[in-house]
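Okay, handing you the structure first.
One protein chain is absent from this view; the other protein chains keep their places.
So, subunit A:
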Amino acid sequence: MSDYQQFLDERDKIDFLIQKGCQIYGVREHLNGASVDFLHPNGNVTETLLIGTANGRKYFSSLLISQNQPKN
């Protein structure tokens, strides 16, 4: 799979969780990229995605920044 295809795949998985109302609530960076923890809106179910592509890591970081911004 090309880097771009892998990025699209990772982005889809992230978008799917965000659309379900999940929020990023933890990020662990390591030699294989980043493990991103998502928290369900009900507050107790978490899911973790391994994000390996550079564009994928830019993508969730941008989402995290907008998530941290105060909503009007």
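Everything that follows uses one rule, which is that contacts are C-beta pairs under 8 Å (C-beta built on N, C-alpha and C of every residue); 3 or more make two chains touch, one makes a residue touch a chain; residues count from 1.
One rule holds for everything that comes next: contacts and distances are computed from a predicted model.
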Identify the UniProt protein name of the omitted chain, choosing among "Heterodisulfide reductase-related iron-sulfur binding cluster", "2Fe-2S ferredoxin-type domain-containing protein", "Amino acid ABC transporter permease" or "Dihydrothymine dehydrogenase".
"Dihydrothymine dehydrogenase"
Positions on subunit A contacted by the hidden chain, ascending
2-4, 24-27, 29, 37, 39, 58-59, 61-62, 64-66, 68
